[in-house]
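All protein chains but one are shown at their positions in the complex.
Coming up: chain A.
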Amino acid sequence: MTATRRVVVTGLGATTPLGGTVAETWDAVLAGRSGARTMTYDWVEKYELPVTFAATIKTPPSEVLTKVETRRLDPSAQYAMIASREAWAHAGSPEVEPERLAVAIGTGIGGVWTLLDQWDNLREKGPRRVFPLAVPMLMANSPAGNVSLELGARAGAHSTVSACASGAEAMGFALEMIRSGRADIVVAGGTEAAVHPLPFAGFAAMQALSKRNDDPERASRPYDTGRDGFVLGEGAAVMVLESEEHAKARGATIYAELAGVGMSADSHHIAAPEPEGAGASRAMLEAVERADLSATDIVHINAHATSTPVGDVAESNAIRRAFGDAADGMPVSATKSMTGHLLGAAGALEGVLTVLALQHRVAPATINLDDFDPQINLDVVRGEARTLPDGDIAALNNSFGFGGHNVALTFKSV
C-alpha cells in the first residue's frame, strides 16, 4: 500500500526518568546515564516489596504544573500534559483549525493512583469522601482528553491501550489519521505513572522485574547474560505529527518523517512473547513496506529490549526472521538500559529517541552490556554511540505489549 500524504514530525516533548525535557533526556542518553534509583517512598517498606528501585520521574510535576493541575489530574495525565506542552511549543504552537487538530495518547495502565487512592477513601471514609473528579481522573483516556482540552483539539481525542505498545500504537494511529485525511496535526504519544505499589507487586509476582536492589543503575541490562527482568519506569513522551503539506505551508521545522507503521497480534500467550517472533517480524516488515522502503534502507533499530531473559531473545529472533542478513546493517540501541521501561510511554519515548538518532545521525550506546548473550544475533551498539550514515536514512522502532501486541514504526531522515 502506497502512502498518499506524507506525515512529518514537527515537535517533540518528554518528561522521563532522565530529565524533565527532551533535551535533558537526550543528553543523558548520549552520556549513558541510568534513570534507575532506589525508591524512598514509605510504601516500599510498608508492603515489603521484593523490588526497591525504579526509574522514577526526574522532575516532579509539582515543579512544573500549577497546584490546581496536580490536584485535578492523575499523575499519568500530568506527565502527558507536561510532554504535550513541550512538544506543542517545540512545534511553534501551530495555528491550526481546531477541527483539523487531534490527540492520540495511549497508556498501559491508566490512572492507577487515583483509582486506588479513591478506593482507600471509600473504604476508610465512605462514599461522600470519594473525590467528585475520581472518574474523569482515573479513566485511561484522561490524558488524551485533557490534552485535547488544553490545545483545543476537536478532530478527535483517542487513547490506545495495548500495554507496552500503547505509545507506539498512538503514533501509528495518528499516522493513519493524517493519511486518511481526518486531521492535519495529531499530538501523539504515551504516558505512564504506574510506580505504585500495586502494579509493582503485580509485576514482581510474575517475576518480570529485575531484583538487583543493591545496584539499581546496573539493573536494566538488555542483551547481557546477567539480565534478570525489566526496571519499571514512568513518564511521558509526545510528538507533534503533521501532514507535510501543512507543516511546509506554515514554515515549520521538520525533524523527521513518520513513514510507516506495522501492527500485528501474536495470539499466542497473554504475557509471553511468541519465541519465533512470527507476529513481531510481520509488524516490522509491514512498517518498512508501508514506508515504501526495503530492509537495506534501515540503518538503525531502537529495539523494545526490556532486559527480560526471554523477551530480548524473542525480539532478536523476530528481527532476523524479518530481515535476514540485512539485519547485519542495522545497529540496534536498547535505550531502556538507561530510561527503564515506561510501559505505555515506552514506545513513544523510543519513537522520540529514534527521531533524535536520525536527526543527529547517532545511535546511542546500550549501557550495562558487559557480557553479550550469545543467543542475541544482532549488531548491538555498545561501549560508545555509533555514527549513522549521511544521506537519506531510515530507522525502525519496535514496541511489544502484554496481550501479544506488536507495533513497529519506521522513521525517515529529512
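The rule is simple: contacts are C-beta pairs under 8 Å (C-beta built on N, C-alpha and C of every residue); 3 or more make two chains touch, one makes a residue touch a chain; residues count from 1.
In this text, contacts and distances are computed from a predicted model.
**Student:** From the list "Cell shape-determining protein MreC", "ABC transporter permease subunit", "Carbamoyltransferase" or "Acyl carrier protein", give the UniProt name belonging to the chain omitted from this structure.
**Tutor:** Its UniProt record gives the name "Acyl carrier protein".
**Student:** Going by the contact rule already stated, which one of A:Leu116, A:Leu133, A:Ala326 or A:Val414 would touch the omitted chain in the full complex?
**Tutor:** From the options A:Leu116, A:Leu133, A:Ala326 or A:Val414, the contact with the absent chain belongs to A:Leu133.
**Student:** Could you list which residues of chain A touch the chain missing from the display?
**Tutor:** Where chain A meets the chain not shown: residues 66-68, 71-72, 128-129, 131-133, 136.
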